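Here's a structure for you.
Complex shown without one protein chain; remaining protein chains in place.
Right, chain A next:
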């Protein structure tokens, strides 16, 4: 299965992946309307310190602990991809307590949110990878 992988040596720390993620999941067709002046809730986040930076998003683990810890059944797997049914999520954040990668976060309305590889929005492939200027994140089989 194709997943998003990180090569931190190539990460510029530009945060473009975060903007592209927030835009792709906004449901809007105009990036300015989607992002300008708004608090963003990207599902990928750039972490780092000094000269090191790297992007963190869902690893789509083979044995996802978040799914096992989800109290509502909102988190589930779909052909190896870890997905969330936001209409079932109650925002208890058990998944955030469980994820060893720190890859889930709280969405605008208080439910949990996570990377679904842009297969649930109109982008069709990870927008973060598509917009990365230095191939610091890639979407491939490993």
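The definition used in the following text is that contacts are C-beta pairs under 8 Å (C-beta built on N, C-alpha and C of every residue); 3 or more make two chains touch, one makes a residue touch a chain; residues count from 1.
Everything below uses one rule, namely that contacts and distances are computed from a predicted model.
Trainee: Tell me the UniProt protein name of the chain this structure doesn't show, selecting from "NAD(P)/FAD-dependent oxidoreductase", "ABC transporter permease", "Putative aldouronate transport system substrate-binding protein" or "DNA polymerase-3 subunit delta".
Mentor: Record says "NAD(P)/FAD-dependent oxidoreductase".
Trainee: Among the options A:25, A:94 or A:113, which residue touches the chain absent from this view?
Mentor: Only one of A:25, A:94 or A:113 touches the chain omitted from view, namely A:94.
Trainee: Of the residues in chain A, which ones touch the absent chain?
Mentor: 3, 5-8, 47-49, 52, 54, 56, 59, 61-62, 65-66, 68-69, 71-73, 87-88, 90-102, 104-105, 142
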